[in-house]
Structure formats: C-alpha cells, structure tokens
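Of the protein chains in this complex, one is absent; all others appear in place.
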Amino acid sequence: MTGAHVIKQSEAKNLRLTLTFCAIFILALLVPMLEQVYYTKLIARISVFAIAAVSLDLIVGFSGRVSLGHAAFFGIGVYSAGILAQFGIAQIWLVMPIAFLVAGLIGCFIGAISLRTSGLYFIFITLAFSQMIFFIAQGLRMYGGDDGFRLPAATVWFEGVDLSQAKVLAYTMLGVLLAVTYVAHRIMSSNFGQVIIASRDNSRKVNSLGLQPYPYQLTLFTLSACMCALGGVGFANLNEYVSPASISWVQSGEFLFMVILGSAGTLLGPILGAAAFVTLEQILSAWTEYWMFYLGVILMLRVLFLKTGLLGLISKQGA
Amino acid sequence: MSLGLFIEQVFNGLQLGMILFLMAVGVTLTFGVMNLINLAHGSMLMIGAFLIAFAASTVHSFGLAILLAMVMVFALSWFIEKVLVKHLYAKTHLDQVLASFGLSIVLNDGVIMIWGREPLYVNLPSWLEGPVQLTPTFSYPLYRLVITGVAILAGLVLWYLLTKTRLGMQIRAGAEKREMIGALGVNINFLFTAVFAMSAILAALGGVMLGPMISVQSGMGDPLLILSLAVVVIGGIGSLKGALYAALLVGLVDTLGRMVWPSLLGALVGNIVSNAAIYILMALVIAIRPSGLFGRQLQ
Partner (left out) sequence: MKRILKTGVISAALLMLLGLNQVLADTKLKVGFISAQSGPLNVLGLEQKRGFEIAMDHLGGKFGQTQIEVVAADSKGNPSATVQEISRLIDKEKVDVIVGLSASNELVAGVKPIVDAKIFFIGMNGGVAMNAGEQCSPYYFNAAFQNAQLTTGMGAFMTKQGVKKLYLIGADFEAGYEHTDAAKTGFKGEIVASQFTPLTQLDFAADIAKIRASGADGVFAFYPGGLGIAFMRQWAQAGLVGKIPVFSNIALTEPTAFQAQGKSVLGTYVSATYFAGIDNAVNKRFVQDFKTKFGRDPASYAGLAYDAMMLLDSAVKEVKGNVKDQTAFRAALKKANFQSVRGPFAFNTNNHPIENTYLTVVDERADGTLYLKQVAIIAEKSPDEFAKKCPLK
C-alpha cells in the first residue's frame, strides 16, 4: 500500500516538474514576440549558456567527473561559425553540423586521453587541453589573435532569415536547447545511461557485469563536446563576434557554476542554473559595479550551505 | 642567438621558476595534506602585492613594509581558513573548485572595492634599482637577482621548518600519507590552519616581490596560478622536492622556449607552442606518469 503511495507521489512530482518546465518554456517562447530586442537577446543568451550547461552536466552530474575545460568546446563552436563565414559558408544546415563534427573529433581525442584518469587528474588534464586550445585560438594571427574578429556573416536559415535577427536567434537556440536536452534525456534513461550512472557510483560492479565503462564514457564525452559547440555557434551570432575570450578557464568555471547552481545530474537543473546566472548577472550589474563580488558570494554560499541547487530546492531531485 | 642573450635568459628563467616555486609549494602542500584544491591561490599573490603597495606608502622603511604586509596576509589567511576553507575539506573536488573559484572572484573584486581600479605602483628604494655588473660584458637587473635570492631564502627557511621542527615533521608525514596524521595524534585543526596560512604567505611573498616590477592590479595572480598548477602536476602532487625541480624546469622551459620555438617552427606555430608548451607537458605527464617526477600515486 505504502509502496504504491510512494510511486504515485514521485509520479506526481515528475508531472509537476514537467508542467513547470512546460510553463517556463512557453513563457520563453512568448518573450520574443514582445519585440523588445533586449529581452529577446536575453532569452537567446540564456539558451546558449543552457546548452553548454546541459552538455557539461552529462559529464559532471552523470559521469561524475569535473571538467574544467568545456569552454574549449564552446569556443570550437564559436570559431567554426566565424571561420566558415570567412570562407563564405553561412548556411545553418552546414555550419551547425560542421561545428558538431569538429568538436566531436577534438572531443574524442581529448576524452580518449583524459578519461583514463579521474578525480583531481581529470580536472587538471581537461584544464591543460583547454589552455592549449585557448593558445591556438589566441595565436591565430589571421583571425585577429587575442582580439578576435567580427563575425563576417550571420548564420542563415534561408534568404532574409538569419541569426543576426534577435527573434530568429532566440527561437533557433531554444530549439537547439530543446533538442539537446531531449537527446540527453533519452540517452541517460536508456541502458547506455544506466551503465554510465553505474560506473559513476561503483565501477567495479560494472566490470563484474562484463562491461568496460571506458567506451561508454568516451562516447558520452564526445557527444557532450558536440552539443557544447552548438551553443558556441549561437554565442558567435549573439555577439556577432569571435574571440578567444570564450575559451578561458574562467568561462569553464562559469559553466560549472551554472550546473551546480541549478542542480547537477538533472539536465533540467542546469537550464535553470543558466537562466539564474544570466539573470543575476544582468540585475546585479545594473545595481552595482562590483557585481562579480556578489556573484562570487552567491557561489560560495551555494556550495557551503546548500546541499542541492535550484531544481533540488524545487523538487528534491539531483545534487 | 648570442651567449650573452642565452645566459640572460637562463637567469630570467630561474627567476620565473623561483616565483612559481613559491606558488607551487603552497599548492602542493594543501593538496597533499588537506586534499584541497584551491583556485584562490592566485588571489593570495595579488593580495600580497596590494598589501605591500599599501604598507610601502604608509611606513617609510621598505623592510618594515614587507614585514607588515606579511603579517596582514597571515592574519587574513588564518581568518579565511577558519571561516571558509575548513568547511571544504570534507567536500568533493567539484565543491572545492567552485568554492575557491567563488573566493577568488570575491577577492579580485574586493581589492577593487578597497583600492579602486587604478593600478598601484610600488617604488623601490633606490639601492635596489638598476643593474649589477656581473662580468665586464654582462649586467643584469639587481632587483631580479634579489627576487631569486629571496625566494631561495624562503625555500631554505621552509626546508628548515619542515625537516627540523615537530610541526614540519607532522606536515611532511601528512603530505606523504594523510591517514598518518590521525595516527600520530596530532591537533589536525591547528595543522591544517598552519599549512593553509603558510601557503598563503608564500604566494603573497611572490606577489610582494613581483609588485615593484609589474603593476599591482586585480587578477594579476591568476595566470601564475594556472602555471603553478602545471608545476605541481609535473613535480608530483604532495612532493616538495618535485615542486622545486618542476618549478625550475617550467621556468627555464618557458623562458628559453619562447626564444627557440619561433625559430624552429616559424612565427605563427612557434608563438602558439611557446604559450602552450607547459600545458602540453602537463597533459603528457598526467597521461603517462600521473605521479609526476617525485610524487606519490593518488587514489
């Protein structure tokens, strides 16, 4: 009797959660229709960072490893959009897949080496790789070096409709976010996902089942890199600018902040975290010039005093 | 490349190495003893530089200013450990990364709130300015030699502390094998606070010495923080000998490399490799021999 009651409760909770997110999503769809460029761009910005945060959650929340180098994949997306545009390639159905593939190749390489380590070493080696990519981007003198360059052409859907238009950008990135989150959810609910979660919690058990976690983790890491790059393409269009600033370790730190602010291991949590981060950034910086100070305080408070992030506070899920 | 240029660059590399050593020792000790990853270490260097600028403008003796700055850093780091850091020992590495990242942001903005955005300048007493003639054909800035000397002195004091005192022995034991601390019946709280304060002082000493050479401003320690993480990895987490050798190695490789790579690989690739070389080395070490030059294997 009590068992059925508990199951009903968690089903109810899931329903509540889904409804809440549907409501938020519909709200996000309505905002661009208000024709306020500033708010529309805000939605786009949140979506872009949410994509990066969701992709990072696959590694941090579900694989149980801390990547301090995800900004590199984000940057690969940014530079793909920029360099392709320099060569006259701006169609979205070319730019996104190419960014996806490039990030996949590099992500696979980095993952192959990094996933042989764990804990502190994993943090360091992902940091090292992202620094290498940062210096490569910074050293590309023909692409502006440290200054970067203006995005020569916005990514286009078709004639007259491109990502330099705030509404188009917002809806496109919301669509990508939805797709990315859905794919991530399906993967983590499948058997593949179960292996990942099991290896996070107890890898020896997984081995005793005759499975090697490594290929699973590598596949997930590669996919995470690919998804993050899609966010980068959006970011390039949002700023109409391509620069190495998006590849710094501080940016990686901010992505981690978003994941933990929202609740790691939940996929929806990081979306909340990204929204909260961007909104806080806007509100705080309008109020004081020392807004980074308060953001840092909030981060420390979250880590020290809360056992879980925003999603956990709302629905008692995640960490 | 002439011999004179080569020798001068070797000196520069050693000087960079000694500053990195001061940073890396603190990092490796906190890893080894407390299993704590601390991204706010660069901010400690920055605070050291700000405090010396502040002290030097208040008191008129440069030596007294240094002492004053060191005392203030000690007090500040003690406070930070007691209030904030000690909650992190039991937490996951992710939590430590994020909390210390948050702390570094707070400190970086904090100095702006107190001292403003204008970079501060520390003027050296005149006897420290200018070059010293080492050979009839080769002169080198006196101040850079002083920095190297002070760092070596700090290293010797540290060595004495760690090998000849009881506290030092406990720290070394803890860095080698953390479980031993409990077995030795040591006051853990005091030990941890002492280690944290010591590492902060060493970083701040680096900042105190760099201040007069470059400008003192918010975030000045962060590039060195990342480099010092590379040093610690290469030398081996928890190994002090490793921190020294790796720091010198990294300092020399970085400085001499910047001269060599462009001529070997051309301007574009050479420039990229000059900046990335240390991180390539760091990744290689982690991939092939994670315990580094002298470290122990971490679980």
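Which chain is which? They are A and B, in the order written, and residues in each are numbered from 1.
Please note the rule applied: a residue touches a chain if its C-beta (ideal position, glycine included) is under 8 Å from a C-beta of that chain, and two chains touch if they have at least 3 such contacts.
Computed from a prediction, not measured in an experiment: that's the story for all the values here.
For the options A:133, A:245 or A:299, the residue in contact with the chain missing from this view is A:245.
Counting the whole complex, the residues of subunit B in touch with the unshown chain are 1-2, 4-5, 8-9, 12, 15-16, 112, 117-119, 121, 123, 129-131, 139-144, 212-215, 217-218, 220, 223, 255, 258-259. Residue positions on subunit A in contact with the hidden chain: 16, 19-20, 23-24, 27, 36-39, 41-42, 138, 144-148, 150, 239-241, 243, 245-246, 279, 282-283, 286, 289, 314-315, in rising order.
Keep this in mind: only the chains that are shown with their structure count from here on.
Subunit A meets subunit B in the complex at residues 60, 66, 68, 113, 116-117, 119-121, 123-125, 127-129, 131-132, 135-136, 138-141, 249, 253, 256-257, 260, 264, 290, 292-293, 295-300, 302-304. Within the complex formed with subunit A, the residues of subunit B that make contact are 31, 37, 39, 84, 87-88, 91, 93-95, 97-99, 101-106, 108-110, 112-113, 226, 229-230, 233, 237, 268-269, 271-272, 275-276, 279-280, 282-283, 286-287, 290, 298-299.
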